[in-house]
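My structure is below; once you've seen it, I'll send some questions.
Of the protein chains in this complex, one is absent; all others appear in place.
Naming follows writing order (A, B, C, D and E), and every chain is counted from residue 1.
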Amino acid sequence: MRLLLVNANTSRNITEHLAAEARLSLPAGWQLNTATGAFGAAVIQSRRDCAVAEHACIEAVEARMADCDAVVVGVSLDTGLWALRQTLAVPVVGLLEASLLTACLVGGRYGLVVMGRQTVPLYRELVVRHGQAARLAGIEAIAAGAPEVYAAPEQFESTLADAANRLVAGGAESVILVGAVVAGMHRRLQPRVAVPLLDGMACAVTQACGLAGLALPKPGAGSYRLS
Amino acid sequence: MRLLLVNANTSRNITEHLAAEARLSLPAGWQLNTATGAFGAAVIQSRRDCAVAEHACIEAVEARMADCDAVVVGVSLDTGLWALRQTLAVPVVGLLEASLLTACLVGGRYGLVVMGRQTVPLYRELVVRHGQAARLAGIEAIAAGAPEVYAAPEQFESTLADAANRLVAGGAESVILVGAVVAGMHRRLQPRVAVPLLDGMACAVTQACGLAGLALPKPGAGSYRLS
Amino acid sequence: MRLLLVNANTSRNITEHLAAEARLSLPAGWQLNTATGAFGAAVIQSRRDCAVAEHACIEAVEARMADCDAVVVGVSLDTGLWALRQTLAVPVVGLLEASLLTACLVGGRYGLVVMGRQTVPLYRELVVRHGQAARLAGIEAIAAGAPEVYAAPEQFESTLADAANRLVAGGAESVILVGAVVAGMHRRLQPRVAVPLLDGMACAVTQACGLAGLALPKPGAGSYRLS
Amino acid sequence: MRLLLVNANTSRNITEHLAAEARLSLPAGWQLNTATGAFGAAVIQSRRDCAVAEHACIEAVEARMADCDAVVVGVSLDTGLWALRQTLAVPVVGLLEASLLTACLVGGRYGLVVMGRQTVPLYRELVVRHGQAARLAGIEAIAAGAPEVYAAPEQFESTLADAANRLVAGGAESVILVGAVVAGMHRRLQPRVAVPLLDGMACAVTQACGLAGLALPKPGAGSYRLS
Amino acid sequence: MRLLLVNANTSRNITEHLAAEARLSLPAGWQLNTATGAFGAAVIQSRRDCAVAEHACIEAVEARMADCDAVVVGVSLDTGLWALRQTLAVPVVGLLEASLLTACLVGGRYGLVVMGRQTVPLYRELVVRHGQAARLAGIEAIAAGAPEVYAAPEQFESTLADAANRLVAGGAESVILVGAVVAGMHRRLQPRVAVPLLDGMACAVTQACGLAGLALPKPGAGSYRLS
Partner (left out) sequence: MRLLLVNANTSRNITEHLAAEARLSLPAGWQLNTATGAFGAAVIQSRRDCAVAEHACIEAVEARMADCDAVVVGVSLDTGLWALRQTLAVPVVGLLEASLLTACLVGGRYGLVVMGRQTVPLYRELVVRHGQAARLAGIEAIAAGAPEVYAAPEQFESTLADAANRLVAGGAESVILVGAVVAGMHRRLQPRVAVPLLDGMACAVTQACGLAGLALPKPGAGSYRLS
């Protein structure tokens, strides 16, 4: 079985970073392939970046769709998720979506830690779009953006842990560390936070491979059928 | 003052049709310019079509952004609306969004008549995304898709009027005729429907020009600032 | 075209103040007429004030309904709005309602700055009643009530700007300055606030005249038909 | 202890009818007084009727407020309820509000049977205004309006029972018979309906007298304090 | 008429305490009987405690169901409420449910003061389960758990009053003091809080006896019929 991990931004080093994390969660019997966006932003940070990356993401996946059994969209804004879910016959799962649903299984309400205050509205809207607002305890942003944290993650550990702990104090029973570039950081932060820390990549790989195992048919009706 | 009407699909005849309708609602002192998507679907009908058109729409507008005072996104799925609103300094308004907000001023709950049953989920999700679900009475689809209706609108008048009247029976106090290609059909259907019929183009032109009149500053914070 | 501005309280000086502001937003080809409540409170501040003013507002408008093409209810609690919308054949728009809908077009969630802590529940309920709670970021009150601010607006500029900025810090992407008596203050406060400040009167006049331009028919069914 | 029943419309025969029903639910130790609106509609059926009756209701109660320990607003649109709750020191309860809250204690979701299709939006909005939409299974209207049913109630028993049974089929676990003029009809309809039928007057008298027994203090803060 | 008060935990001293409070609200003509859980926790504080107590509560009541006209479940988590409501022919009312509904009649939004921070999610979920989240202003927890407060209530008066006042500052127009073990403490705290303080036991006894007075039939359909 082959899992295709698509990075919707154009940074191949981020693709490699994501792939390394994805492999840690890959079930037995699965191999990982990757694809990277051919145009658009180096790191997706704005509404415009996300819209252009959606197109890049679709094209990157469609070039590889013949040889995969499941797809993980390796972007925390779930860029292109809905379009790919329509055009492909195999499961497609996004990082944020997978985190939200997995957090539901942990129990109670969850919080999100995001990078860059101007991204808070984007994630809040995305939670609503997924129909998951009822379980959202809150969103805490750190001031630094994704590129800064990616460049020197160890410098932001305390800031991120503090944000997570503010969410716990506000009632979060699990915390999602949001952002493809911080995939894997949950391992170092977990000892500082009293509730489970969820990593989007681990959740998405698990959900995508699990969903492939259910072998559901492609819809023949509705908005996800092949048009 | 110059209003830019962008058609996110690639059909120039639809652009002309939309422009003719837009001119009917243009306030005194405004002129209309148009732009058309350079790539993507001839008529947007699916999730993938919409995602690609979002990119085309952004590029089409950005090529013209120097010479406009407001933008109407002439697509009933409000394709590219959020990205354009971030990157432009002038107001950007979508057809569905403008219809929903205008319907609120008419009073009570509104219904939507859409073309193609598989588009119902897209419009329902869009209403939620705009935060307007509390006023939605229902969505009725006719079986025919947008291209069919565009080709022979007079053949679908009864079907569309029936759909509108089902919504009225279910409590709708106004009805939005959804779809760029049916812009203007409300004039012929109104005599058959007991509540106001709203046309997306008329609403969007009115709202965009009205918003330009308020002369609000570009945000310097949040998710709509220039990144 | 004639716009009727009704002030539901009994203070003619407030009517004059509102009219001066309304004229600043009046489109070409429109003239403004005014009406003032004949009984009730000098400034509406409580639930009882609002209920009595509703009756006064209806009577004041009905006495003038023959000679107007649109009505703005010049009270931030949208007093009498629903009743007038039923009895009149022309558009009727309220200050808060118009602000909320216009803020949706600006993008993201909005915040409200209100005067007098005891009015917060009234505005929160009104946002819900308009079906607009999904876009509400928060409501901030200043301690001073509307009469105090009206008497010496310049003394409250800093307090109002601070309240607006608290909303921005909490995620508001636009801020509505609520209260008929502060109509126009947004011009002086805007330089201190990083997101667009919306003025109810400017929004309501624009929406009412725009709606009149759509020339929608009076409903023949539902709760807004003439009984 | 003295319960004041106010009829917000101007029909004294309806006041008498309501009073007779109210006495059936009056706890030991309570006596009933009545008040009737001095101006407005004979039967409240529209948004305008309701707005004017709100003023009449406030004046009718305030003339009697010295000699009562609780107030029931005997109108199914809860006309004037919020204003009276602010101005009085004793409990004030409305017919619909009391029915909705009592239905919650019966369990599950409830349905509403209303008279006149054009009143459905008014009751739906009222349920939302009370914050009770989460438990609403549906609203069914009969075509006849309140005056017709009041004039010949026995002719509408089957129609009303059918409406109630449609709600039960749709998941309602209790049904509220809405309308002051049908107070008491539940006794004759109950044998035809498989779930409990709630009568607004019985619920409101019980809730108002029960609330008086709790002897809660008048708020000194918030929107219900004396202004 | 006989009211059965069931304490779902196994502490007979708490049963006695609750009974003493219940008697203070018992209407004329009613006598009080009590039942106590035969197995489970001494004080219910966790999800597991609550689940086991549900069974104990059902058995304790069913042993006495022949001789009662109404039941109050004397636990602030409304343990067993829904099951008992199905199996009994008489009204069954829970402490939290009764408080929430009574608070609605007081007006505006209410706040909850709870004991033990880890119980906040349980009460938040319970408010949602009752369909009452629309009126919830917030929940404030004190650090001490129910057993500690029960052991020395006077030591926690200031802490509880502070929590209530934080809710009032946040917009609560009434405050519910949550927890069977604090039944009656509202009398001493009320002078320190500007809005009405609601006591679950007083509310539940009043609602249960009031509901019995309505003499509603047992449902013959739906999820509350006898299976």
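Assorted remarks:
FYI, a contact is a pair of C-beta atoms (placed from the backbone, for glycine too) under 8 Å apart; a residue touches a chain by one contact, two chains touch by 3 or more.
For clarity, every value in this text was computed on a predicted model and none was experimentally measured.
One chain is not displayed; in the complete assembly it touches the shown chains A, B, D, E. Among E:Thr10, E:Thr119 or E:Gln190, the one in contact with the hidden chain is E:Thr119. Contact with the undisplayed chain is limited, among A:Arg23, A:Arg135, A:Arg166 or A:Arg188, to A:Arg135. Contact between subunit A and the unshown chain involves residues 25, 27-29, 82, 85-86, 91, 93, 97-98, 101-102, 104-108, 130-135, 168, 171-174, 190, 194-196, 198, 202-203, 206-207, 209-211, 213-214, 216-217, 219-224. For subunit B, the list of residues touching the undisplayed chain reads 120-121, 124, 128.
Hidden from this view is one chain, which touches subunit E at 45-52, 54-55, 58, 80, 82-87, 118-122, 125, 128-129, 221-225, 227.
Quick note on the criterion: only the chains that are shown with their structure count from here on.
Any chain bridging subunit A and subunit D, meaning touching each of them, is among B, C, E; the list is complete.
Centre-to-centre separation of subunit A and subunit B, using mean CA positions: 31 Å. Touching two or more other chains at once are residues 108, 134, 171, 173 of subunit E. Chain-to-chain contact here is organised irregularly, matching neither a line nor a ring nor a star, and falling short of all pairs touching. Pairwise, the chains that touch each other are A-B, A-C, A-E, B-C, B-D, C-D, C-E, D-E.
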